[in-house]
Structure formats: structure tokens, C-alpha cells
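The other protein chains are all here in position, but one chain of the complex has been omitted.
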Amino acid sequence: MEPIIEFTNVSKQLKGFAIENMNLGVNKGFVTGFIGANGAGKSTTIKLMMNLLRPDEGEVRIFGLDYATHEKAIKERIGFVYDGNVFYEGMNLKDIQRIVGPAYKRWNDALFHRYVEQFELPLNKAIKTFSKGMQMKASLALALSHQAELIIMDEPTAGLDPIFRRELLDMLQEIMLDGERTIFFSTHITSDLDRIADYIAFIKNGELMFNQSIHNVEENYGLVKGTVDLLDRDTEKLFVHVNRTQAGFEALTSNVREAGSVFGESALIEKATLEDIMYYSKRSEVHV
Amino acid sequence: MFNLIKREVIIQKKQLLLFIPFIIFFIVMDSHPVFIFLVTSLFVPFNALAFDEKTNVNVLLNSLPYTRKEIIASRYLGSLVYMAIAIGLTALALFVADRSFTFSHIALGAGLFLLFSAMTFPLFYILKQGYIFPIVMISFFLFVGGGPAVFELVSGSLQGIIQFVMGLSMPIILSGFLAIAAVIYSLSWVVSATVYERKVF
Partner (left out) sequence: MQIILSNQSKEPLYEQIMNQVISAVLSGEMEEGSALPSIRQLAKDLHISVITTKRAYEELEKVGFIYSIVGKGSFVAEQNMEVIREKKLKAIEEQLGNVIRNSKEIGISYDELQDILKILYEE
């Protein structure tokens, strides 16, 4: 498979925070959801992807190209949607189109107007009057109008109401239809990912814990529930983290199959949600 | 690159309407032509900087297909373009108002603009967002108000140089001054580009 984003041993030291030795590959034609707690390093990773930050060590390649020599060629093909507003607040969409449009060789005015119409955005109203959802749509319209092949989004669904979130996911599926586009987006709302993500990348404390297809995640992780007498030094090795209460224990395993054969019918084994994985991993010191 | 320069005008389209009244104001106030050339040249570039101050413009520009070098170059080249336009318009306005001015006034105004820009532009890339504009305002008043005073102060100890300069003809003094200003402006460009290259957004 063709990797669109490729991090090789990337390290970046920032004040009080570091990304260490990150290896990450994002496949063409798929949606990768990037999850992690607040402060885990999602935005920093995205900034490294956009060359807003440069790695101290290691290499970032996008479309197989490096930023040092192909910065413009890479950015021509990326559409970005950021969490906050990066546009001049007092300006309207028409002005922003006049600034952003000419920057791209493949910019298409007609396409832009089509998206503006489809997203029901006003052209002549100041961006500062836009709701969070409208700002999001505006960024997306700009990203799509230059026919970006890679769309990088930082928390696109944060602060959006559930209806709009679902509409957005529909739109993203729509633009994925031709199979030529790749989407990478960070979120802490894991239910968004259940619907459209093909791959899940999980970051914790600046470290990439895993980057797997949703099937692998589903097949490897499980929630085990049972009575505490089932726990001993050996069985605990199966778990990422165990929560004990007076009523029994609940634990996350990254090896459902083995847990199944060890506990058999004596424990209840359920599917683990992404939220479960994030929750238990946060408490765990061992690797997932 | 041209788009980056044009951007400075697009973001301040409303303020541009004030440009002509701005020129007229100083003419009516009977300010010195050198001062008028200086402040009108500053109008567009510094207005653009003030706008950029208020947003995450660096994140935006650096996410678009521009390199950091181009972004800095557009600021330095764009300012020259807008300075030329401002000087043209101001000269026209002075001419219409029947106020006398000389080529020396233009050269001095342009030179001072270059010096002031050279000193302040790097601040926008060194300092944190939000602190910059007040500092630039203060330094402008120091530059305009304090400059001559400092000159008076040091002139005693620089008698020799002053004597030498006074001995030269006016055109040579002016072209020398412009050349020095241009060199400082170029150095400032290099400093800004270096700082910006390492900046973290």
C-alpha cells in the first residue's frame, strides 16, 4: 500500500513535552482517525505533518516527498482544517477566497462556489459571525476547492452539534468515494471514528501506542469482566490495566484470543470501545 | 509571491479608503514634507502588520503552498512596492496642494522609512504575538522625536565626521544615506529570514 504520510523515527522536544521516536504511516485512500487525550501530542503531530514544526530528529515525508526540497509541491496537495480560526476574523469568505485561492495552482473558483452553496455559507458575512460549524465548513470548502489529495484536520468535530457532526462525516465519506483522497483527522470524540475511520492511530504522552486497522483493534482488544479470584500474577499479564472493585474486576486486554482461552466461561469478555482503550491505557504504565 | 504582496492590500481594504484623507491631513497640518513621505510610506506595510498581529496568520500562511523564505521576502519586497506607491501619491497630493518639496525630501523620507522598517520588522518575528504593536508605536515616537535629540548629543563627539559630511555635496550625502539605509534594510531581511526559519508556530 502507498503511504501518503510517513514519519520515520521522528522526535521533537518542546517545552515540557516531547514526541519521541515516532513511526507513523498513513495509507492512501483511507480515513485515519488520530486519538489521544488532550495534551497527548495530537496537535504537535499534525504541526509536524504540516511543517509548522520541524522534527529535531527523524524524517517526515508526505506523498513520498520531503519538506526540505518539496515544501510547495507538498502543500499544493494538502487541505487543512484547524481547530481554531486561522483566518482574518473581520474578513468575509470572498476576501479569504481572494487570499487563499491564488496560492494554489489547482484552485477552482467554480468548485469553491459549489461547496459554498452546498454548505450554505454566506459569502459576504464576516468570519467572526460564523458559528463553529460554519467555520469548519468554510475551511473544508477551501480545502476541497484546490482538489487536495490529503486532508489533514485537527479536531474537526470538537464543539459541533451532533447533527452537524453526522453531516460532516457524510460529506467526508462523499469525498472519499473516488478512492484518490486520504483523510487524517484527530479527535477525542471516538464515536465519530466508529462510523468512518479505517485506521486508528493512538497517541499517549507523545508516544504512538498503535496504528492499526479498526478490524485489528476490534479483534485484539477486549474488555474482560469477572470475579477478583480469577486474578493472579499470570493472568494479570494479559491485561493493559485492571480496575478492581468490591463487585469484581474489569480489565482491558490487547489479546482477546488468549484471554478467551485462559478464562473460558469463567469471565465475561466483551468488545472494547476506543474509549475503553483510551481510558485503560491512560492508567497503565505498560505498553499497549 | 505576488499573491503574498497583494494580500497586504486585500486584508486592509477598508483602511485603504483612509489613505488619501491621511495624506491630506498631514498636508493641511503643514507637516514637513520629509515627515509626510515617511508616514505615508509606513501606512500600508504597518497596517498589514497590525492585521497580521491579530490572527494566527503565520499558521495560515505556512499551511498554504508558500515557503518561509517567500513569506519574509514578500514583506520586504512588498514594503518597497507600497513605499513607492505612497511616495508617488504623496508627491501628487503635495503638487496639487501647491506645496513645495524637493527630491531630497523624497530621498530622506524613503531612507528613514527603510531604517525604521529595518529596525521593526524583525521584532514581528522575534517577539510574541500581542506585544509587538505597542512596542512598534513607542519606538516610532522615539525614532521621530528622539532621533534628532540623539543626533545633537553625539554630534559633539562626531565633529570630524560631520565636518567631512558637510563638505560633501548634497546629492552625494543623500545617495550615501540611501545606500546605508538599503544595506541595513537588507541585513534586517537576512535577520528576519533566519529567525523565521526557526520559528515554532
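We just call them A and B in the order they show up, numbering each chain from 1.
Convention: a contact is a pair of C-beta atoms (placed from the backbone, for glycine too) under 8 Å apart; a residue touches a chain by one contact, two chains touch by 3 or more.
Quantities reported herein were computed from a predicted structural model and do not represent experimental measurements.
The missing chain, though absent from the view, touches A when the full complex is examined. Annotation: of A:Phe30, A:Phe80 or A:Phe239, A:Phe30 touches the absent chain (contact as defined above). From the set A:Ala37, A:Ala158 or A:Ile214, the residue in touch with the chain omitted from the display is A:Ile214, counting the whole complex.
The residue touching the chain not shown here, chosen from A:Met91, A:Val116, A:Leu160 or A:Met176, is A:Met176. If you put the hidden chain back, the residue from A:Met49, A:Ile62 or A:Ile196 that touches it is A:Ile196.
In the full complex, chain A touches the omitted chain through residues 29-31, 169-170, 173-174, 176-179, 195-199, 213-215, 218.
Quick note on the criterion: only the chains that are shown with their structure count from here on.
The part of chain A that touches chain B in the complex is made up of residues 14, 47, 50-53, 71-76, 78, 80, 82, 84-89, 91, 95, 98-100, 102-105.
Listing the residues of chain B that touch chain A in their complex gives 3, 6-7, 10-11, 13, 51, 54-57, 59-60, 62-67, 200-201.
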